[in-house]
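With one protein chain withheld, the remaining protein chains of the complex are depicted in position.
Our next item is chain A:
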Amino acid sequence: MDDIEAELGISRSVGNEDFSDSSEDERVARKIRPPILLHSSTAQARAKESGFHESSRLCLKAIRDAMLHHHWQEAAQYLSAYSQTLEDTTVNKQSLACEIIWRLGTEILQHHPNSRLEDFNALYEQMKNSGVKNYAKICLEHSFHLLLNGHIYDAKRQLSVAASWRYGKQSVPQSLDLKLIHAYCGFLDYVIWHMKKSSVSEAEDNSSNREMHSYFRQASVTLQEIIAQPGVWDPFVLSYVDMLEFYNDQEEALKVLQNYAYNKDYPSNPNAHVYLYQFLKRHEAPPAKLISILKVLHHLVPSHELMQEYCYLLVNSVVPGHLEESLPVVFNLLDYPSWKNDLDTWNCLLTVMTVFKRKGLQHLIANEWKQRKDFWLTMHYRAYHGRKDSELNRELLLVKAKVAKLLGEHGGLSSFRQGHEELCEHSLHLQEGQDPGASVGLSGALPHSLPSTPDIENAEITPILPFLFLGNEQDAQDHDLMQRLNIGYILNVTTHLPLYHYSLGLFKYKRLPATDSNKQNLRQYFEEAFEFIGIVHRFFLSYKQNLWTFLCIIISVKSTILNNL
């Protein structure tokens, strides 16, 4: 599992299900630095602070509490008291207060039932002018807020005012903000141009046409300037290209997009390639060109949705060698859980595999399969998936079964065959029977025909000891069930199942990474398991009055492991 993760380039912190508790905690501790809490301070600092500062600290705490409890009126009340910190005589506290009032104030207004747009405008105007440092940022936020409320012209006006603002020396972050303001100025020009365009097309009017062109000129000048600087400018590039296309300047548009995608100074940006691809596709570029773009994209994002298109392009390409490339692309795609249940992807895989089989390239399939058969079996081909697919998406089940059949020829995995032959056979059988008219009759029969091995996945959660439950993956996902049973501790004896509700912090988790095979030596985990259960048991004993404080151990093992136990 680890190897494949590394191969897939998933960062380890994302795939957190593979780590035992202790290392998890360590990593979290390393990664998260304690935040600076403005509303609390050390006892030492507290002894020295003045009554005024104490009041502001307490007030901030009260605001925070009120906001966390969604008491917006109360929060507004405390914020009104807090505003006196603006008059703090120490400069840094004062500018901090400015930012706090701005951020908290907008947040409160956002949620307050009685807030009006005028309140927002007033707050933004006041904060803009009292905290010079945040002027640009507040202006941007203000215009975004206006945009959200559909006041495009007001937003534009705000930005133009902000763009012409100068106050002393520009600091580095300020100049960045001003750059953004400039960019959005251009973008809003484009938006207005776009609005005019749609209205003009209906009524041919010279003056409004001229107005539209003036917006185009403004927008294009600004956007060109902005795009020329390295950075991620997705919406700006798109709007610029849109305008260029409207005025039939394809060459310039292509130049812009190519520069955006291939210029080394720009940060690596998959979207840039997507835009280029879409542009070329719109203008019917030759497939070879498209393939070359998608190749880069595949390198950057193997799970991108365009990879299917890439795959078909490769399969249909006449250039030798392209066909062979298509197989890893589609296999890669299905390595990602996001495509796990996507019918089109599976269809794509099936198509590619049939083509390969027809052309006698089975060894390539076998090669790809060998790399990932272990985890594909658990990821795609477990009885649970079969059952779920049969409920949700029958078609998918069929395609998966067909793929499995093709794969089975190469795998030589006895367990896989044992487990799934029936399924495959059945699915093929099903497909034959699935004439337009017959599908209705079959729908009821299907679930029964699924593998009926004594599978723990079908079992109910079972109390073993008063404080010990045995459950499966489904149970582990069922947050309500576990809460109902007062489960507090969960022992996960798998390598692949995630610690489902770890992030909630409600349950204590322990993972014993034992695999689901008869070669697994389980003895090494006994000690650890007993220790964990022991801790919980003691905990249980010490709270005898409260018999409902229990734990559960969820073991998702198959009968093989149970036999070994």
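Some notes on this structure:
Here, contacts are C-beta pairs under 8 Å (C-beta built on N, C-alpha and C of every residue); 3 or more make two chains touch, one makes a residue touch a chain; residues count from 1.
In this text, contacts and distances are computed from a predicted model.
The complex includes a chain that is not drawn, and of the options "Exosome complex component RRP4", "cysteine desulfurase", "TATA box-binding protein-associated factor RNA polymerase I subunit B" or "Proteasome subunit beta" the UniProt name matching it is "TATA box-binding protein-associated factor RNA polymerase I subunit B". Per the touch definition above, the residue from A:122, A:228 or A:319 contacting the chain not shown is A:122.
If you put the missing chain back, the residues of chain A touching it would be 43, 50-55, 58-59, 61-62, 72-74, 76-81, 83-84, 86-87, 89, 101, 105, 108-109, 112, 114-115, 119, 122-123, 126, 129-130.
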